[in-house]
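After the C-alpha cells below, expect a handful of questions from me.
A single protein chain has been omitted from the complex, and every remaining protein chain is retained in its original position.
The block that comes next holds chain A.
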Amino acid sequence: MQLILNAIASAAVLAPAAIGFTLIFTLFRYTNFAAGALMTAGAFAAWQMNDLGLPIWLGGICAVAFASGLLMLSDRVVFEPLRGRSGGTLLLVSIALSVIIDNVIRFAYGTQIRAFDLPLRPPLTYAGLRFTPETLSVIGISVVATLAVGALLAFTRLGRALRAVADNPSLSSIRGLPVPRIEAAGILLAGALFGLSGTLAGLDLAIEPNLSWALTIPVIAAAIVGGLGSPLGAALGAVIIGLAEELTVAFISAPYKGAVGFVVIALVLLLRPQGLLGRAVERK
C-alpha cells in the first residue's frame, strides 16, 4: 500500500508535465526533450520566489508563469523558425535547449541542493500509510490540474480548436481558425503545466539542476505510455511509470529507478506503438 501511495505521489509530479508534453507533441509532432529542463526552471523559479519571502503557493504561480513564458520564448527563438522540419531535427534542437537551460540554472544557482521553506510538520499516518502533508497537496493539485485541462480540451471553444489544430492544421486555417494564436495558447498551456510539475517536483523531491535529467525520461515515458493523445491518457501513463519506478526500487534496486523510463519507452515502442490508450499516430 505504501508503495502504491509513493507511486501515486510520483505520478502526481509527472502527470501535468506529461500532459504538457503530449500537447506539444500533438500540435507540432516533435519530442520536446526540454520537458525536464523546463520543469527544473519552474522549480527554481518557485524556490527563488519562496526564498524572497513569498508563500509557496505564490511561488508556484510564479513558476507556472515563468515556465510558460520560457517555453513561449524558446518556441519563438528556436522552434518556430524550424516549423515543418523533421521530428528528429526538433528533438535534437530540444536536447540542445535542455542543455542550455540546465547550464544557465547551474551557473546561476550552483549545484547545491535546495528545498522550499516549508513549515516542519510531522508526517501523518493513516491506515498504516505514512505521508507528509506536502504529498497530499501534490496529489490533490495534480488531480485538479489534470481534470481542469481535460475539461478545457473537452468542453471549451479553445479546447476544441486545440484538438482541431492538432488533428489537421491546414484544414484549420481553411476553416478560418487563427492557427498561430491557437498554437500559442497551446504552448502557454504546456509551459504552465511544466512549471506546475516543476513546483510539485520541488515539493516532493530536492531542487537541484540534475532534477532535469531525472524528470525528462519519466515524463516522456508517461506521455508515450498514455498514447500521446488525451490528458487522461498521459495521467494514466504517469501512474504506470510511477508504479514501475516504485516496484523497481522495492524489488530490484534504487539506482535502477532511472532506467525504468527507458525500458518502458522501449517496451511500448516494441509492443504497442500506439500507446496504451492511443490510436496510431498519423505520420506526416
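Structural remarks
FYI, contacts are C-beta pairs under 8 Å (C-beta built on N, C-alpha and C of every residue); 3 or more make two chains touch, one makes a residue touch a chain; residues count from 1.
The rule is simple: contacts and distances are computed from a predicted model.
According to UniProt, the chain absent from the figure is "ABC transporter ATP-binding protein", selected among "Cbb3-type cytochrome c oxidase subunit I", "Chemotaxis protein CheR", "Carbon-monoxide dehydrogenase medium subunit" or "ABC transporter ATP-binding protein".
For the options A:171, A:206, A:252 or A:266, the residue in contact with the chain missing from this view is A:171. Within the set A:46, A:161 or A:234, the residue that contacts the chain not displayed is A:161.
Remark: the residues of chain A touching the chain excluded from display are 157, 160-161, 163-164, 166-168, 170-179.
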